[in-house]
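Apart from one protein chain that is not included, each protein chain of the complex appears where it belongs.
A, B and C are the chain letters, set down in written order, and residue numbers restart from 1 in every chain.
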Amino acid sequence: MSVRTPDPDPDWTPGPEGAPPPGTNQGWLSDVELAEVRRRLPILYIEAVPVRVDGLGQVVEVGVLLRARSTGEMTRMLVSGRVLYGETLRDALFRHLEKDLGPMAFPQLPPSPVPFMVAEYFPMPGITAFTDDRQHAVSMAYVVPVTGTCDPRQDALELTWMTPREAASDAVAAEMEGGRGALLRMALASVGQLR
Amino acid sequence: MSVRTPDPDPDWTPGPEGAPPPGTNQGWLSDVELAEVRRRLPILYIEAVPVRVDGLGQVVEVGVLLRARSTGEMTRMLVSGRVLYGETLRDALFRHLEKDLGPMAFPQLPPSPVPFMVAEYFPMPGITAFTDDRQHAVSMAYVVPVTGTCDPRQDALELTWMTPREAASDAVAAEMEGGRGALLRMALASVGQLR
Amino acid sequence: MSVRTPDPDPDWTPGPEGAPPPGTNQGWLSDVELAEVRRRLPILYIEAVPVRVDGLGQVVEVGVLLRARSTGEMTRMLVSGRVLYGETLRDALFRHLEKDLGPMAFPQLPPSPVPFMVAEYFPMPGITAFTDDRQHAVSMAYVVPVTGTCDPRQDALELTWMTPREAASDAVAAEMEGGRGALLRMALASVGQLR
Partner (left out) sequence: MSVRTPDPDPDWTPGPEGAPPPGTNQGWLSDVELAEVRRRLPILYIEAVPVRVDGLGQVVEVGVLLRARSTGEMTRMLVSGRVLYGETLRDALFRHLEKDLGPMAFPQLPPSPVPFMVAEYFPMPGITAFTDDRQHAVSMAYVVPVTGTCDPRQDALELTWMTPREAASDAVAAEMEGGRGALLRMALASVGQLR
């Protein structure tokens, strides 16, 4: 994989044909280049909170990813990844949902491209609620109903379904990195499910 | 029908059992009462713009209802109706979608209860973009993807699917009552599909 | 006051001239009529969360009203009130902000009429996060920056300014009625100030 995807970003999984997404070649960055550019420009991300809805569209469950870090520590995550050169936000959203939830999740992407929140991540804490020690990232965050079966494809990932109340708890927030517990609460608030 | 549904509002269709929706009995109004209350209070409505989306959630078609008025004139409409006492906005939205599009439309109600626009209808023109000579109505308007087959159930109704460009045209706006052409354009704008 | 305001709703304060707002006469309801209509129709409300913003528009403080109930108990409230017949949402929002914060608060009403949340209050708990034992109320809720001096005009009202963190605390939520603690958190989430 290192030959074909010099971009060390864990955001991308090759398609069946092993090729980068069409039209994105120009934007391919080597590890060194990406590390360099991350100190020079804000990097655009999407994030998604997968949810289950009832027959009236109301959110009844929230999906949170669990990942084992190389240190052995477990952290909770949202679906997340970089927007590549030449890629629309919808393409990026779909690609990362498929990467993190598998091909049978059947996500229903929202008709509007307006996110419920724009999360600004800075290397230095205190500027916003969100931090990322690798970079200055600006992330468009969406709530996305999924109707199929979620089967996290990457190593050491598991998807846990929670009630809105659990998802908004301090316990869950404490297990999320970079302030994403706050983002998850904002997601719940945006759909009227924060108590 | 007059015995069972004294409410002359065309918003409601009896279910198979011919009974009012559960929990709404108290709110049942006779014709005279409704006419009276319409001169005293703003009346709460929902409106829905049915859409078809592609695999990435992008709106590709917009559904507009066509109705023959008693004068023989044809007018275009959105899905629309009153919110009853004891009824949630979601319940009202689902009920009116089913009433106007039939039971096989399979609407995907939005996870968020926040409308793309709040349309304020007044009997006198000039206050807002919207008028309704019967009443002061305040309408929560939503864009709703439908995935099934639409089969308008009420007499003289037909659903026409249009491209976003057609739906935003002056020709369509001219056929809509009460300023709803503007509301339709705002719906398209909210999903990034207004040119 | 009973002579001038037959409407027992605490939402309205007579202007200097003691007259109802222009154009709303038709909608005037006696105590009995209002009590009656409250059991028949959802009643439209506005709610506002007054905030102080810094030079970049960021929310730094949140205003919460404190009221002594006739029982001696203190409860916290948001700016809130009914929308009258013939009154726009903006007019209602401005009128209730002036009523609760005084004439020198100089609120900056939002350019968009779309609320950050639509709160649905029902007499029976469990349907939504919000309850109101008097009625089924549907409330359009807004965050409103105020730039002047707030001087609550009604008896037994005081405005307390809090940090976003305090305003989102369980202690404050416990002092708010009808689930408005959740609404306050949603307000903070909508402006990116919920942790």
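What we mean here is this: contacts are C-beta pairs under 8 Å (C-beta built on N, C-alpha and C of every residue); 3 or more make two chains touch, one makes a residue touch a chain.
Since the model is a prediction, treat every value here as computed from it, not as a measurement.
S.K.: Write the list of chain B residues that the hidden chain touches.
M.R.: 117-118, 128-129, 179, 182, 185-186, 188-190, 192, 194-195
S.K.: By the contact criterion defined above, which parts of chain A meet the unshown chain? Give residue numbers in ascending order.
M.R.: Residues touching the hidden chain, for chain A, are 26-29, 33, 37, 39-44, 83-89, 113-118, 120, 122, 127-128, 136, 138, 140.
S.K.: Residues on chain C that touch the omitted chain in the whole complex?
M.R.: Within chain C, the residues that touch the unshown chain are 51, 53, 55-59, 88, 90-91, 93-94, 108-114, 116, 143, 145, 190-192.
Keep in mind that, in the parts below, only the chains that are shown with their structure count from here on.
S.K.: For the sequence-identical pair chain A and chain C, determine the rotation angle of the Cα superposition and round it to the nearest 5 degrees.
M.R.: C-alpha superposition angle, chain A on chain C: 180 degrees.
S.K.: Please tell me the distance, in whole Å, between the geometric centres of chain A and chain B computed from their C-alpha atoms.
M.R.: Centre-to-centre distance between chain A and chain B: 35 Å.
S.K.: Could you list which residues of chain A touch at least two other chains?
M.R.: As it turns out, chain A has residues touching two or more other chains at 190, 192.
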